[in-house]
Every structure is written in C-alpha cells, then in structure tokens.
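Complex shown without one protein chain; remaining protein chains in place.
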Amino acid sequence: MSRYNVQILPAVFTPMFDDGSIHYDKTGAIYQRCIESGFNGIFLNGTTGECMSLTAAERKKLLETWIACRRKNTNPDFKIFVHIGSANLYEAADMAEHAQAQGANGIAMVSTFYFRPKTLGDLVDQCKYVAAAAPEVPFYYYNIPSLTGVNFPLTAFVEAAIREIPTFSGLKNSFHDLVDYQQCLHYTKDHVQMYWGTDEVFMMVYTAGNRNYVGSTYNFMSSIYFKMLDAYHAGNLKKLTALEAEATSIYRILNDYNSLIAGKEIMRHIGIDCGPVRQPLKNLKSSESTSLLDRLQKTSFFDFALIEKPLKI
Amino acid sequence: MSRYNVQILPAVFTPMFDDGSIHYDKTGAIYQRCIESGFNGIFLNGTTGECMSLTAAERKKLLETWIACRRKNTNPDFKIFVHIGSANLYEAADMAEHAQAQGANGIAMVSTFYFRPKTLGDLVDQCKYVAAAAPEVPFYYYNIPSLTGVNFPLTAFVEAAIREIPTFSGLKNSFHDLVDYQQCLHYTKDHVQMYWGTDEVFMMVYTAGNRNYVGSTYNFMSSIYFKMLDAYHAGNLKKLTALEAEATSIYRILNDYNSLIAGKEIMRHIGIDCGPVRQPLKNLKSSESTSLLDRLQKTSFFDFALIEKPLKI
Amino acid sequence: MSRYNVQILPAVFTPMFDDGSIHYDKTGAIYQRCIESGFNGIFLNGTTGECMSLTAAERKKLLETWIACRRKNTNPDFKIFVHIGSANLYEAADMAEHAQAQGANGIAMVSTFYFRPKTLGDLVDQCKYVAAAAPEVPFYYYNIPSLTGVNFPLTAFVEAAIREIPTFSGLKNSFHDLVDYQQCLHYTKDHVQMYWGTDEVFMMVYTAGNRNYVGSTYNFMSSIYFKMLDAYHAGNLKKLTALEAEATSIYRILNDYNSLIAGKEIMRHIGIDCGPVRQPLKNLKSSESTSLLDRLQKTSFFDFALIEKPLKI
Partner (left out) sequence: MSRYNVQILPAVFTPMFDDGSIHYDKTGAIYQRCIESGFNGIFLNGTTGECMSLTAAERKKLLETWIACRRKNTNPDFKIFVHIGSANLYEAADMAEHAQAQGANGIAMVSTFYFRPKTLGDLVDQCKYVAAAAPEVPFYYYNIPSLTGVNFPLTAFVEAAIREIPTFSGLKNSFHDLVDYQQCLHYTKDHVQMYWGTDEVFMMVYTAGNRNYVGSTYNFMSSIYFKMLDAYHAGNLKKLTALEAEATSIYRILNDYNSLIAGKEIMRHIGIDCGPVRQPLKNLKSSESTSLLDRLQKTSFFDFALIEKPLKI
C-alpha cells in the first residue's frame, strides 16, 4: 500500500531465454525494478506472464523463485499474488495448494475457458472448488471475458461468492462494464478488494473510488501514474488532463503492437531483458521493434520509463 | 451550455395515449421540465423516445411539435438535436432533409442494423449519404452496439468521418470501451463533440475530460448530477463519493425494471404522464410499478426528482 | 406444390430504376420467369427484396402489384407469401392487416431487431401481436439471426407458437443449427411447414425430410435443383454428387460478391433487369460485374440460367 492509499501490482513478465525456456535468474532484476518503480508487490503468472503458455510445473517454479527472492531481500512485506487459473481445474487446485504451501499472499483464477461455466452458479462452484485447496489464502476471481469467453455480472457474482467462498477476497477485473463495476465498488468495497486491470483508464476508476490495480504498464511507466495522482490531489486538473493526453498517446502506440508483446520488447530496452514471447504469441519483427521505439521516442515515454533513482513507496 | 461548461441533453420520452398513439400536446410539459431541470436542449426521437417503434411520419411530426414549442416559448437558444437513424437509409435521408428544413440544431443517426455495414468504410459511406441530405446541419454518429450489432473503433471512425463528411460534428456514444473513448476525447476534442450516453458513469468520464452528455435519467433526476459536479469542483471528494453511492443505488433499481420503461413510469409519478411504451417493449405490470416506487422511496430519489423551483441554468 | 412434392418459393428481387425508385411495371416479367422456372408462388419483400430498405408504403404497393399480376394472369393458385417484418411492430401489424385485405396466402415476419426480444416468450408475444392483425392468413416466423441478432431454439419456439398463435403455420429458416432444425422437422411436420432458406444445402435438408424452400437462387437457376431431385430419386448418386459439385462452384462465385447483389446483377444478364440495389447495399463496380460474369461463364451456370422452354410445374 503506497501513496494515496493505492495498491498497485505490476503484472510481471515471464523472463525467457531465446529458445523460450524460462530464465529464472532474471527474477532479481525484475524485483529491483518493481521496488524502484514504487511498488511493493506483484501479480505473478498473469496474462502478461503468458500463464497459459506455461506448464503448471513452470508456474510453480516461478512462484518458488519469487518467494526465494523476497526472502533473499529480507522484504517480508512484499506481496506476491499468483494467478493459478487454468482450463484444467485439477491443475488449478494443485497450483492453489502449492501457493499456500509457499506463502503466497493471494491467489487469483480465471474461469475455465474450454468447458465453460454456463451459469453464475457454475462459476461460483468452480471457484469454491479451487479456493478450498488453499483455505488460508485470500482468493480472487480474475474476470477477463475477452480471453475466457465467460461474462457474468460482477455484482451478482461478488454477492454470491461472499456467501459461498470463505476465502473470497475480491476481483481482478479486465472488463469494460463500468456500470456493473461501479456498483461492485459501492456495494462491496468494505468486504472485498477490487483490482482494476485496464491501465489506460487508471484515473477514471480512481475518481470512482477504485484503489487497487493490476497491470502490465506499471512494469515500465509507473511514474506517470504517480504524477497523475499528484496532479489530481493537488487539484491541478489542467496538468492531469495533459498527463492523460500524453499517456493516451503512449497507449495508442503500445496497442498498435499488442501491448503484451510491445511491453516485453520495452523491458529489453530499459535494461531488463525478459527475452521473447512464446508461441502462439509472435515476437515483433526487427522492423516493428524499430518503429515501436521510434514512435515512443517521439513521446515523453522514456522520461517515465527510465528511472534515475528509486521512487519513494 | 450550462454550469461547469457541460452540455447535457435529456433524451426525451415520446408521450403516448393509452392506445399507443402519440400525445403531441404533452410536449409543452416536457419542455417545461427540461427548463426547470436546468437544461436548454433535448435529444429527440432517440432510443428513449422509442424511435424504432415510431413511423417516419410520426418522428417528423414530433420534431415539428418541438420546433413549434421552442418558438412559442421564444427560446431560440434551445437546442433541438434529433435522431434520424433507421434500418431504412431512404427514410433516414428523408428525415435528415426534413430536420434541416425545420431548423434542428443537430442530427444523429445509428448505423443500419439489418443490412449492417461490414467495414468501417461502409459505415462512413452510409453516414456520408445521409449527412448529405442535410448539408447545413451538424451530423453526429450514434454508436450503440448493443442494439445495432455494429461496433467499430471510434477513434478510427472519427478520423475517417472528419475527412469524409463535411458536417461531421461528433458522436453520441453508448458503448463501454473506455480506452477507445478516451483516445477519441484526446485526439478529437478540438474538432468534434463527444456526447456520452451512459448516465451511470457520468462523473468517471467527466474526470477524463468529457463535457457533453445525452441520456434518459436527466429527464427526472438532473439535480443529482449538478450536486456531483458541485462536490467535485469544491474538492469535496467524500461528498462526491456519497452522491455516487446514492445514485448507484437508484440506477440499480431502474435497471432491474429496464431503465427506459421504468423511466416512463417515473415520469407519470412526477406529474408528467408520458403514457405507456409501445410494443415490443412491455409496460410494467401493476405490481412491478408498485415495487419500483416502493424501492425508490427507500432511497433519496424523490428528493432529486421533485423540483420545487427551477434550477439555474 | 410441384414435382416430388416440394414447394419452392423464389424470394423475388425488388425491381428498381437507376435512381432507386421502384419499377413496379417489371412485376409481369418476374412473374413469367417464375412460371417458366417451374414455380407457382413467390416470397415477396424478403431479404432478397431488400425489405428493410423499402418503406411500408412501397411494400404495400408491391403486394398490390403482385396481386394484380396474379389476377391479370388468371392464376388464382399462384401463392403470394409476403414478408411483413419490421423494426417497428406498428408498421408490421399494419402491413399484416393490408396483406389480409389484399388476399396474400401467407405472411412471414422477422423479430424486431433494435428493441430485440429478450426471451422466447417475448418473441412469441410479438409474433402473436402481429398475427392477430391478419387473423385469416397463415403466419410464419422468419428466423434469420445473422441479420436480426435474435436466436432462439426453433423446436421450443414452434411448440410455444402452436399453442399461442391460432394462425401459426411454420417457419422460414435461415440459420444453420441443423440439429434443432431436424428436431423441428420430426416433431412438427404434421402441424406446420418448415421453409428452408439456405439454397446451398438444398439436398442435405431434402434428405432429412424437408420439402419447403424459399430462396434467391431459385430466381435464376431453378433447373439445377430439379436435376438434383431427378438424380436423387433415380438413385443416381454419382450424378447427384456431380451436380452438387457444380452448384457449389457457382455458389462460391456468388458468395464472393454478396449473393443478393450478385443475384440482382445476374437478373439483368438473363434479360429481366431489376436495376440496382439501394443503399446501404452497394452495387457492383463495372469491373466486379465483368469478373462475376467471366467466372460464371467458366461454369455451366448459364446452362441452368437460360431457359429455352418453360419447365413443367
């Protein structure tokens, strides 16, 4: 929990060697970057981490590596939230159990996305089943309909989950239905945490009371968000608008290249090489990489991305 | 244009007799309510007005009635925006031409929704065709994918429409893709007006720079929006949050009954009886109407809905 | 009802002048073509007829013209089925009433497609409302989810409609769920007629028991369907397969150009000029028209399309 009472968790990339195997030793550098970026926690093995292109064994080893990193840095307050969702609920439950044994601070899961839940009750049931495998770890439902094809009203889901799942602690939401999300915020904020997953509208939901965030751009441009918060709380709406306009220009570039893939490319350029993406995602061609950087250099992106000294948490 | 530089247009209901025929003489009362609510313009024949259940002849006569009302009240500054979209582009163009002849301040259209545009270029072409029938009237594209099934990126559309359509003046947007909408706001705000159509998140988009609104709840609860704006500009975020929470409770009730139908029912209860809705919409049963009002009475809804003295524009 | 007990209704094109106004005098030529093609009935103002780009007044006048044509040709057995669906149920009911007054043999309607039915019950209700305006005319539901966005299971719909709508007589189906359609055929064939609307799989559904068809290609290539039926009933499966392969080659070409638009172009080339399509559909460019014909000439299309002597009904 940092300034202005916001909790921001970078959704970390999975570092890989050129052949696609995992480069576990990069974890320390990514950890350092998080700290320098002003954060004290991460969201591990999420969509940004290419979860569904990793095996359960790799996902477990990544968690172990991060837990070891936290220990090595004697930073017991560093929060490690880990995504354990899978098309296979047996593997999901297995990863949940492992997460508890390792000492994760929270587990999140997407719904199954091949044999999909047909009713809200089905979704609650499958969350309950997995949550029960880690009875001491806060459980979050990760809502991302564009990838799972599963889309239930969040307010109704949260009300049911609070009743049915003892460890239910909130949402990680990557969907645009603001009316429903706003309802969730108002009805449930005393009970659960709502993590917002669309970085591009960080301030919109902040003004609606949202205080928890997970996303990929926090890996490399955290300072723009802190500057926005500063401007907002100083009542400097003109500066806030200018910052939002600048951020919007940057997002537009990232989205032209698939922001996950562009993000991994950017990590390389700011000195934390996380390697390529795995199939079925496709690495940028050399010419695309060049044009991505050229376009970013015409914005103030690198003012935000290159940190001279650590931000204060 | 009223306080805080916002332009809010109530999307007015179409007043009907019990047999579903149009009660044109109610226009004066609806006009008075708009003025008392703090507005100086309307959005006519929109979804709230049940556009697609009206004939082109009825829609034209409604416009004529409103133009006459403006004249009678010697209020030449009152803005009349009229929706002229239809599944039938010939009727759309005909209504556009009529709108210009009558002196409407703006025309808006949804895309065709049976023979739908397959490409963004198709959509621009059909807008261009209709806009050309009213070459002196500002043209707005009304984006409402949930009803039309047509969904193109707005930023790309606006960029193309600015190039292709001389009278293109902006959007009326009822879709939730905030990332795209925010881009539109930043890229196009100097050129066009962006009308936001989801009342429930009024303040979220306000903080992102949105200043133009069209919606149905402005017909009967305008004062809550003005109070929110007051709180925001006074820097009273605590009060703003409380107002948003209250509004959210009200929206939840309205949405449980289909907010268009509930809205028409509410109009009756605040003294401006607009009659029933037409098929295929279904009027509330007596028991539903009772429970709607009971639930609203447990909120502060009627404090906002019953206006003792006109709000200052 | 013609050979092999099949009932095939060409979905006729709406003849237009170059400016898009309707060329009513062409009706006689289209009627002659139907007779020569082996049919004794039509489906008027359907999707092929660009229904949603016509006004209600034009649709009524087209029906009157066809009724007059039937009278003039003293062919009282000629069946005129007319589509009266609209986004506007008031206009739909009005057209239904008019169809009865004129002596149409059947009315069909699509569901509303802006204010769409949310439940199967809503859909039945709106069909009931319109059917009641023509209590002596057989009523058909026209299922075309790709254009209306409305998609309910047909078997459940038919069972409900038989109970609720006195004049309910069947379906005109343009959707691919064969499992559901086959169920309908088996459960309901003694009660209602199922018209199949995807010409390309004429024989597949014939072998499953379907005997009623509506479609656009019957306007210009009826003889290939009769040849298929002949081959099938003669047990000549090799010839049937060859005919289906040939038909498939033709469909592929038509579909490359939008088969409705290509169909209207073809009518011109076989001597029954029906003019252009209306906006938002787009007429073929000259080069497209040329390549369409070139490609068709490489098939046996014109052997089927150019009729030397009338087919026997």
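Chains here go by letter, A, B and C, matching the order in which they are written, and residues are numbered from 1 within each.
Keep in mind that, in the parts below, a residue touches a chain if its C-beta (ideal position, glycine included) is under 8 Å from a C-beta of that chain, and two chains touch if they have at least 3 such contacts.
Values in this document were obtained by computation on a predicted structure and should not be read as measured data.
Participant: Name every shown chain in contact with the chain that has been left out of the document.
Facilitator: Across the whole assembly, the hidden chain touches A, C.
Participant: Given that one chain is not shown, which residue among A:Glu36, A:Glu64, A:Asp122 or A:Glu159 touches it?
Facilitator: Looking across A:Glu36, A:Glu64, A:Asp122 or A:Glu159, the contact with the absent chain belongs to A:Asp122.
Participant: Specify the residue from the set A:Ile42, A:Ile67 or A:Leu89 that touches the hidden chain.
Facilitator: Of the listed residues, the one touching the omitted chain is A:Leu89.
Participant: Where does subunit C touch the missing chain, residue by residue?
Facilitator: 155, 176-179, 182-183, 186-187, 198, 200-201, 203-205, 207-209, 235, 241, 244-245, 248-249, 251-252, 255
Participant: In the whole complex, what residues of subunit A lie against the chain that is missing from view?
Facilitator: 20, 50-56, 86-91, 112-117, 122, 125-126, 129, 147-149, 278-282
FYI, only the chains that are shown with their structure count from here on.
Participant: Give me the C-alpha superposition rotation for subunit B onto subunit C, in degrees, nearest 5.
Facilitator: Result for this pair is 180 degrees.
Participant: Measure off the straight-line distance from the CA centroid of subunit A to the CA centroid of subunit C, and report it in whole Å.
Facilitator: Distance between chain centres: 52 Å.
Participant: Of all residues in subunit B, which are in touch with two or more distinct other chains?
Facilitator: none
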